[in-house]
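The complex appears here without one of its protein chains, the remainder shown in place.
Right, chain A next:
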Amino acid sequence: MTGPSLMDSLFQRSIDDLIKALRLTPPGTETAFVAKAIDEIRREIKSTDPHTKAAALQKLTYLHSLHGLDMSWAAFHSVELSSSSAHSHKRTAYLSAALAFNPATTDVILLLTHQLRKDLSSPNVHDVSLALSTLSSICNTDLARDLTPELFTLLSSSKVTVRKKAIATVLRVFECYPDAVRVCFKRVVENLENSDLGILSAVVGLFCELTENEPRSYLPLAPEFYKILVDCKNNWVLIKVLKIFAKLAPLEPRLGKRVVEPICEIMKTMGAKSLVFECVRTILTSLSEHDSAVKLAVSKVREFLSEDDPNLKYLGLQALAIVAQKDILAVVENKDLVVKALSDSDLNIRLEALRLVMCMVSEDNVMEICRILISHALKSDPEFCNEILGFILLTCGRNYYEVVFDFDWYVLFLGEMARVPHCQKGDEIATQLIDIGMRVKDARSQLVNVARELVIDPALLGNPFMHAVLSAAAWVSGEYIKLSRNPFEIMEALLQPRTSLLNPSVRAIYIHSAFKVLMFCVHSYLKLNGEESLIPSTLIDSELVSDVEVDDHNMIVTNGQAPSASSVTHHLTQESLLALVNLVEINLGPLAGSNEVEVLERSTNVLGLIKLIKPMLLGSLNDGEGDQTKGELKAPETVKLIFDSYSEDLGPVSVNAQEKVPIPNGLVLKENLDDLEEICGDMKLPLLTSFSLVRSQFAEASNSAEWQGKEESELSTESTSLLAEHRKRHGLYYLSPGNRVTTSNDYPPAHDPNDKAIDEDEDLAKLTEKSLVTGKKPSQSKPRPMVVKFDDGEVTTVATNRTEVKAGLISGAVNEVLLGDEATTSSSSRRKPPKSRRGTGDSNVSITESKSDASKIDQSEHSKAGLGGSKHNGHGKERRRRNSGKDKEHDRKDEHKSESVAHGKHRSRHRADKAVEAQAPVIPDFLL
């Protein structure tokens, strides 16, 4: 402690000064203050005096950790200070490294290797543990490789703290450098027998992490874990062992039989809730075939649920959710508590309860449950209310409305949900409304009623969350207008002044629906007056007339709407129609100057139609005979054509429909579309529930088409934008745009013009027949309306997971060590030379030394005992001597490990004789 350094540090701001000053800075000036402090630190950190440097680094680390400042520029200073002889400086340096170094990108980490090695082998316990905790934070492949020998030594350190820290660090090293497993694994396994709880807990924790990824490799260690399960009384250790067994038990049924009893015993006798919960979870997830154990676990869950502690309640509900996947009865038994939890003050608990309630939904109770839930939704806060609505929509919509039997009810219910004050699920409701419209023909009349209620209510237009629902309602009203009681009323609703509150895209749908309604009215009027020879019969294709008539007739019969339909026709007089046309003209006239393209286009369409039909209507009013000029005669015909194009039913379209489009003649597809993969590689497949508003004919035509070439499969995943991009680049391979544009002003279906003209009803029936066969049909008084669906499998590309690869490497090494295959040992020794070549300088020697050391142990133990190789040499000998007298084939009830050693030995020898390259792990005989 020299004078100058004392003076220096007197004037240097310490970390405490910095913190104090930071606390005193007025809010808002903090950034400026920090910037100033950083400048100061930049100056100080370059100092040659370690005290000044350390103080500067301390401040910087503090600012980095709690104020999010970048300190990557100071990485080298951390390295520099770490070699200081003072422990406090070392501590500062290592902490800054642990907090700020990025193992993947910080280059100077490599410079730490030497210092870490020195500290790992230091006699000072504090230095060693400091180095270990730093290593576990900043470990990368190079560090792991270079420091494995030191870690190997520490794994059998006589100091408990050091040893358990080394064990905890090993996990990171294994992850970064799987070859370390070959060196260290035996020592790790030896520690499973340690009597010290700290060490045992660390090892079990390590195995718990390792089994998470690749449990099968650790099956041979089951006897050791079993012993701990039975003997150990420490909660922490038991919890981890239970987690391990939860992974192992599903792999080996005999193991499950073995452990279920001790687990139940623990559950009955131990008081700690955490342990009991772990037992419950283990049984419910991995031992669910043991009925009595499950029963006991569920009873424990019930205890949890009746506790006052919200944590226990929450976890209890989560445990029930695990059971629900396998055995819904257990949930139903606890229905009372679950429903009670639905009105808990804790959102977490309510959500879990809600999830459970939705698990219980079936065809029989869906109406009742939904009614209860919606009343809950009405009185709860907005967030939970929307959760409830989301869950109802999800559950009811699942698998093409599997649980919904009465679609009239469900459609009404959707309307009710849309009107819940806090509802923000408009998009989903809208999707389902349209989807049901397309899929369930029988629900349409009720759907139109619901849509009418929604469209007609001016109050709803002000709520932006409702807009999606309203657009769906408008679409439904327009599309199924022939089922409506009063089209005029709908028209008024669609044109009401408050529609200006809607956003342009929704408004465009409103206008388009108005167009459809107008078409319908005009067409009905023309048909009514058809016999009055307003339209010369020569102009009407007789086929078309009969078609429409039949269609209307069908509709009336099937929906029992005869009176209303006729009332529509009663209203249709020339005057009323003209009034309607005028109404549309007045309301949409101003929109022809709209800035929004969609709105502009739709309204211009309607106005164009009006221009076409108005003279006709006026002409018939005036009853002028000379008006029947050629131009006017065209009007009814056009109306007919447009109406016909709209009267086709829309159906759902399979996501894979595009694949089934036949390739038109003369179109040459590029042989290899590999370059497409680059574009679509990261595209996700659209959800099955998505639909598109394409004429059903398209889907059907495509359905009946045969599969043509695999290359097309990629196309299905493309989004339209990508398609457009692709078209731009490879226009050669697409149909020329001229083919697609049709000249008439109606909306042609976007499909191949030479469609197969199959009657669509027939085809729909075919499709549903298919679904009828697969879907189960409950016997109920009223038949369930048919739901159109496709059963095409989703094609998903599974990307290989990088972590899995790594886990595979670890488990591969573990297998080698545990199974003691001679072949694998030799392969690992063959792999050694390149490893040591990678090392640098003197480290080279130590690595090869310890490695060959380890492999020597390997070989000596491998040859003698396969599974028992995991034990320490001395112990092994002792046991072997003890075993020699025993009969190896009997005494199966004795689960003592020594027996499994004997068997393992036996097995490995057997295997060595056969020279089988064992891939599957040995299943310990004690399990039999």
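Simple rule for what comes next: a contact is a pair of C-beta atoms (placed from the backbone, for glycine too) under 8 Å apart; a residue touches a chain by one contact, two chains touch by 3 or more; residues count from 1.
FYI, contacts and distances are computed from a predicted model.
Of the candidates "Snurportin-1", "Phosphatidylinositol-glycan biosynthesis class X protein", "AP complex mu/sigma subunit domain-containing protein" or "DNA replication complex GINS protein PSF2", the chain left out of this view carries the UniProt protein name "AP complex mu/sigma subunit domain-containing protein".
Remark: the omitted chain is touched by one listed residue; of A:66, A:332, A:378 or A:667 this is A:66. When the missing chain is restored to the complex, the residue among A:236, A:384, A:409 or A:465 that touches it is A:236.
Only one residue in the set A:155, A:208 or A:817 touches the chain that does not appear here, and it is A:208. Across A:226, A:277 or A:525, the single residue that touches the chain missing here is A:277. Remark: the residues of chain A touching the chain excluded from display are 1, 5-6, 9-10, 12, 14-17, 19, 23, 51, 55, 58, 61-62, 64-71, 86-88, 91-92, 95, 99-104, 126, 132-133, 136-137, 161, 164-165, 168-169, 171-172, 198, 201-202, 205-206, 208-209, 212, 235-236, 239-240, 243, 273-274, 277-278, 310-311, 313-315, 345-349.
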